Structure formats: structure tokens, C-alpha cells
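What follows is a single structure, and I will ask about it in a moment.
All protein chains but one are shown at their positions in the complex.
Letters are used for the chains, namely A, B and C, taken in the order the chains are written, and counting of residues starts over at 1 for each.
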Amino acid sequence: MKRIAYLGLGIMGRGMASNLVRAGFDVTVWNRTRERCRPLVEQGARQADTPAEAVMDAEVILYCLSHDAAVEQVVFGEDGIMDGISEGQIAIDMSTVYPDTSVEENRNYVQNGLDFLDAPVFGSKSQAAEGRLWIVAGGRKEVFEKVRPVFEPISESAHYMGETGKGASMKLVGNLIVACLLEALGESLVLASKIGLDLDLVLDVISRTDFQSPILKSTGAQVIERDFTTQYALKHMYKDANLILKLAEELCSPAPALAAVRETIKAAVNQGWGKENASALVKELENQAQMAIGMEQYV
Amino acid sequence: MKRIAYLGLGIMGRGMASNLVRAGFDVTVWNRTRERCRPLVEQGARQADTPAEAVMDAEVILYCLSHDAAVEQVVFGEDGIMDGISEGQIAIDMSTVYPDTSVEENRNYVQNGLDFLDAPVFGSKSQAAEGRLWIVAGGRKEVFEKVRPVFEPISESAHYMGETGKGASMKLVGNLIVACLLEALGESLVLASKIGLDLDLVLDVISRTDFQSPILKSTGAQVIERDFTTQYALKHMYKDANLILKLAEELCSPAPALAAVRETIKAAVNQGWGKENASALVKELENQAQMAIGMEQYV
Amino acid sequence: MKRIAYLGLGIMGRGMASNLVRAGFDVTVWNRTRERCRPLVEQGARQADTPAEAVMDAEVILYCLSHDAAVEQVVFGEDGIMDGISEGQIAIDMSTVYPDTSVEENRNYVQNGLDFLDAPVFGSKSQAAEGRLWIVAGGRKEVFEKVRPVFEPISESAHYMGETGKGASMKLVGNLIVACLLEALGESLVLASKIGLDLDLVLDVISRTDFQSPILKSTGAQVIERDFTTQYALKHMYKDANLILKLAEELCSPAPALAAVRETIKAAVNQGWGKENASALVKELENQAQMAIGMEQYV
Partner (left out) sequence: MKRIAYLGLGIMGRGMASNLVRAGFDVTVWNRTRERCRPLVEQGARQADTPAEAVMDAEVILYCLSHDAAVEQVVFGEDGIMDGISEGQIAIDMSTVYPDTSVEENRNYVQNGLDFLDAPVFGSKSQAAEGRLWIVAGGRKEVFEKVRPVFEPISESAHYMGETGKGASMKLVGNLIVACLLEALGESLVLASKIGLDLDLVLDVISRTDFQSPILKSTGAQVIERDFTTQYALKHMYKDANLILKLAEELCSPAPALAAVRETIKAAVNQGWGKENASALVKELENQAQMAIGMEQYV
């Protein structure tokens, strides 16, 4: 496995594509807005004009797109992946999409003699850049084992979750926790501010206890410094929360906390912060508190 | 500082008292139900009949009680701490109580010539037993520094948060996150079960990503094995959630997720699981899902 | 306008069809389970074997189906309405469906030379039986005016809301209030029970104040007598809550209370009460309270 196509060079995709080039793979890239391909081309990647062209000679086709509709378009649309594939290839969707979408993709690939994995990733911009993502994959076990060399340079670990759709599902299950954690961080920092606690001290405590978490520590520090540089876009967290709640609705699975969290995210998106980091939901909580973190004293 | 009084030998208190005896302090213990004192006495502690008697000769008075009413009773009640104190002693309340309670305690101690710290702890039964708690303290800085030798054998780290009440406040701020995390764990495990994911695989993933957390890993494993042995009692998490929401109400600080989480905890307490581990809230989510974790397949 | 086709004889449909027969219209009925047609046939209606056959000679085609998928099936499926229509007819969808479904239906009817209204109804079984429903319609105003004689025997009032989809939307907007009202009724009756108030007195008060409402009064009385005879099925309220939240998600419109209410409904559906009256959500609140209404005393 030498020849790889990588489609979708967003925050996550560009990191993964770059690490694959660096690892010596022969990578062809495609992105809807062409300019994003340049850094990869400078690194040695080939640029294709359409998804169909990009995948034509690839042994493994990887893509990481923004949402289900983008997958629909890039895979099944005009000059899409389906127009360039040939038997024996392996397609891997790394986007965070609804499990039904993965199942639909798989059905179409299999009909055309390809193998397919739904293999979304945990981690954000930094982890993508450093090749330390966590991959959760669904599909045939043999296929998963076969592509391990491709997962190697982009991930810390790769987890086989079961048949098609189980990778996509696992991603949603995990993001339920992420969304609740970021909301909990926001509610606690705003409360701490209202109390008049020193937020640096608060963060120091939070970073040491048994409920510490790398994401709490890093995001907490950024929020306190009012750094909302996008690692995981708020609008993507809105999309993900919506997908999780759709799945919970379909399966009649309770999600009262996430339902409340979605409302905060929704309001933050309405404020126009969709392209900022997911932690920008804290700003909506600040709105509701009529207070900026670290500014008010409780007397 | 050699002579210590330790009052309240619940899940947390007995671990702390035991570690203080082991560290060579001369410890007098008291507990409402006397039998709980025996293991400490066997370890070498002296047993007192009343709080007043327990604190009489102590240089430092420590107590860790179940709730504000218990503090009220033990400190201000008949034969309570106030009846045994003398000038120059240091009193330290390690209970999780409302910050106003700490302020009230401090006022009374100061009037009698004592120093006071509100110094609740993060961590649960295991950390208490192993002397690896995280202490968050409010009060005078000098007093905090002075009692470091006492904190040493019971804690991983001790954090000075500011004036009286800031320790108690920090504890509530942290527990907001804990409650949301346990709910998120529950919602995600129930959803994963409904999907038909292998929960051991799910937990393995959750334990490696950047939203990993020691509490998610340990509690997650226990929940999957249906082990609800009390580390942090559900009824105490209900009490804590109530205190946090009271503080948020008073300060007009937004807490939509915690408000939803409290409802799950409340229902779980109603089911009679108050004395089990806080993770028993998952069983209420299972009730609402009409499914036991790991038992159902989504087809 | 004399010849009418009525498809879908559920709780609502049978009342409407019956009132149309009684009013002298020449009605052809169809229902998926054929037996439900019998009472209408006995009343004088003609029975068709398929939707296509039912609509063939009708001037006005009315249907009231359970959900979007049923509409999809009956309108576009094999031997569906589309297979029997002819130019000049008027089709009226009285189901509670997503506005996009109405738009899609309209597009297809217009292409075939028909007119279309989305015209769902407020009210439940009793109002349907008594011809006192409230119709909210979207589509062309002239068409709305033209079919008034058909609306006459089934409704208290008919409201023109605007272009296609506005009837369906209005229905969802109204049902948001209904779902919140029933939840509020449940939360207040359970609380009143826990307090130990006499529920008949409570209901008497609620039925007189300025927040009185016919639905509170009638449903409240039924709940107290533990009568959950279906007027508006719980599973339909679940479907409706889901549609409203989908619309709110798409439009980024806040719905924190409804989001919480949906969780109660979801849990109640999981308990197996989907076919009972929507007020059965109270039983889920009773579960969470571990108390049956009217049984417990607060001391």
C-alpha cells in the first residue's frame, strides 16, 4: 500500500494528509477550495481537480469531510468518488457522520467491489498535526488490519469497534462526553468567576484531581486567556450534538444533560461563533451570566 | 503540632484519620456511631465520648461531616466542638458544605481566639485511604502554611484558594464537573448499549483519548461490572448538586446542564440508591431506557 | 363539492370521516387495517381497497396519517394516492408532519395539476368526534376558501396561515405548548401529591385561575382518576416533540423546556405506554418520584 488519496483538507484532514506524505506515502489530495492543497503539494503531494480524479489510482481512499451532506456530495455527486473508483480499492470515511450514512456508503462500495471502513478520529487540530489521533473503526476486521500501516503515521491508537457503522457510532458516543465536559467546564468557570475565585488556581486544582482530563486542562487554559482558536469548531460540535440526539431519539436513549448542552451550543452558534473553537460556548454562558470570566467579584 | 482531634469517621474521615495516626500524630477520634472508632483505636488513636471532649487537648481540630446540618450539630450543638475549644487552637472543616456555613464557623472560632480553615477534599474512598486527596482551603494564608504538616500525610496536594469560604466554594465548583462527568458517562454507556457497542471496547477508547479522565476510567469499569460499591455516596452527590445549584441561584450563575443532571440524581435517590456509589445514577438512566447496560442490541 | 375521499381512520380520522358522511358528503374511505372502515361503511361510506382507488373519483382528497413515513407510503407508494389522482382535484394532508414533507407533497401535486393544502388539526379524539377541531392550513388562499364547506362539519374554526408548509408549522408550534403544558401538569400534580395536597382541590383551583386551560382541566381530571384512555397518543406526542426539536435545530431556535419535556416523554414511551394517552407521561414522573399521585403524604 503506497498510493493514497486524501480528500478534505479541513482542520483535521490537513494534519492527517501531511503526516501521510511525511511517512513516505504517495499522496494525492483534493479539497473543495483548491488553495488549501498548496501546503500539501509543497510537501510533495499531487493535487487532483475532482474527487473522481483523486481516487483513480489510489489503493486506499481516505476522506474527512464536514458533515453528512458533504460526504453525500463528495462520494455520490458529480465527479465524485464513485465516478473514479475501481475494484479492490479500500475507502475509509474519517468524517463524523450519522451511522446510517456509513452503512449507505458501505453498501455502495461493496456493490462496486471495494472495501470500506467508517473510521472517524478523536482528537483535535494539535493531535492531527502531531499524528496522535485516536481512530475508531467499523467494517470488516481483515480490512482494518490491512490498513494499519496507513493509520500508523496519523494515530496514537486505532480501535476496531465492530461491523460497519460501529466506528461512526463510537465517535458520537465519545463526543457526547466531550460536549458535556466543555459545558461543565464553562458552567464551573463562570460560577467560579461569580464567586470571585482566582481562575488560575481553579484550573490548577481541576488539572490535578481524579476528574482531571487533558481536554479540561488545555481548553481551560485557553478559555482563561480568552483564546478561542479553532481546534474543534463550535459549529461541528453543534452538528455532532444534533447527530447524537438524533441517534438517542431513534433508539429512545435518555440524554437529558446533552439536551441541555445542545441549547447552550445552539445559542452560541446563533451569536456567530460557529467557526471559533467549541469552547466558545463559554461565551454564551457569560452572556447569560452578564459577566466576563475573571472580571466579577462576589461580595 | 502533635495533638490532633479528628471528628467524623465516614468514608473519607476514616481514611484521613488512619493516615494521621500512621504518620505519628497523637490522634483523638470521635464519631456519632461509636463502633466506627474501633479500627482507629486499634491503630493507636484515643477515643472521645463527645466532640467537646475530643477537641479539648488538640492543637488542630479536623472534621469531615456529611452535610451542613451535621456540622451545625457537631460544632454548635450540646457537648459540641464549641464547648471544648480553647484559644490558640486551629479548627479545620473538611466537609463539603455551603460557603456561608464556613463563614459562620469562622466567625465563631475567631471570636473565641481560634483560627479556622475551610478545607474540603477532592477524591474518594481509595484516595482517602491512600493519603492522596486534593485539599482546597480557604482562610488565612499563614494558618494554611502552618498546618501543612497535617495535610502532608493525607493529601497529594493542598491548594490555598483565598479567604474563608473559598475552599468550600472551590469544592462545589469542582463537584459541578464531577456530577456532569458521571452523567455524561451514564448517558454515553446507555447509548452505547442501545447501539450494541462492546462496552469494554468503548471504555478502552474513552480511557485513551484527550477527554480521558481517571474518574471516567475507574467508574466506567465499575459500572460495566455492575459494581456500585460506595466511593462517593449518591446521596452526597445529591446534597452537593443541591448546594451548587443554591449557589448558582444566589449568584445568578447559569447551570443548565447541572440542573438536568440533578434531576437524574434525584430520581436515582428516590429509587433507594442513595447509599450506593454516585455512579448509581446510571441505573436511573437504565430505568428510563428500559434496558440494562450491555444487554440490548440495536438492530 | 360532493365527492370526498378520506384516508386514514385513526383516532382523529374516523371522527372527521364520520362527520363528513353525516353532513351529506359522498365519502369513500380507506384504511391500512380494513376493519376500521366498517363503522363508516355502516354509516353510508364506500370502502376502497387501495389509496389509488379511493381517490379516483373524489373532488377533495383528505388524509390524516400517523407520521411522515406513513404519508410517504400512502401518497407515493404502490397503489398510492399518486396512482389514482387526476387534474383538478384538491388534496389536503391533515396529518402532523414536518413542513418539508408538505412542501414535497405540494410540489408533486402541482406537477400533476392538483391543488394542495397542508391542514393539520388541533384537538383530540373528543373534538374530532364532535366536529369541533381547529384547522390550521397552508397553501393557496383561494383553495383554502374553496374547501371551507368541507372543513365546516369537522371544525370549530379553520385558520389560513400562509403558503404551503405554514399549516404544518403552526401545528408544531402549537404542540410545543401542549407538550409543555402536559409536563407542567404532571410536575405540579406529583409535587402536590408529595406535599399532601388534596388533588381534587388542586384541580379545582387550576381550573379557575387565569392560567386555566380546557386541556389542563380535562386531562387533569382523567389523570387523577388514572384514566389514560387515548385522546392523543403518547407515541404521537413523542413523534411531534421530535419534529418540533428538529425544526428548532434547523432554525437554531431555543427550546430548553421542550428538550427537557422530550426526555420525560421518551422515558414514558420506553415504559411501553406509547399507545396510551399523552398524559401517561405523568406515570414516568411518578416513577422518578417513586410515588403514585394521591398516595403519599409529606410530613
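Before moving on, here are some points about what is shown:
Assume a residue touches a chain if its C-beta (ideal position, glycine included) is under 8 Å from a C-beta of that chain, and two chains touch if they have at least 3 such contacts.
Keep in mind that what you see is a predicted model, and the values were worked out from it rather than measured.
Contact with the chain that does not appear here is found for just one residue of C:Asp93, C:Asp115, C:Glu183 or C:Glu276, C:Glu183. Among the residues C:Thr33, C:Gln111 or C:Thr209, only C:Thr209 touches the chain that is left out of the figure. Screening C:Gly123, C:Gly139, C:Gly274 or C:Gly294 for touch with the missing chain picks out C:Gly123. Among B:His67, B:Lys125, B:Lys171 or B:Arg262, only B:Arg262 touches the chain that is left out of the view. Touching the omitted chain from chain A are residues 256, 260, 263, 266-267, 270-272, 284, 287-291.
On the side of chain B, touch with the chain left out of the figure occurs at residues 242, 245, 249, 252, 254-256, 259-260, 262-263, 266-267, 269-270. For chain C, the residues touching the absent chain in the complete assembly are 99, 122-124, 127, 134, 136, 156-157, 159-162, 166, 169-170, 172-174, 176-178, 180-181, 183-185, 187-188, 190-192, 194-198, 201-202, 204-206, 208-216, 218, 244, 247-248, 251-261, 263-264, 285, 288-290, 298.
In this text, only the chains that are shown with their structure count from here on.
Most remote chain with respect to chain A, judged by CA-atom centres, is C. Averaging C-alpha coordinates per chain places the centre of chain A 40 Å away from that of chain C.
Chain A and chain B have centres, each the mean of its CA atoms, that are 36 Å apart.
Listed for chain A are residues 252, 254-256, 259-260, 263, each touching two or more other chains.
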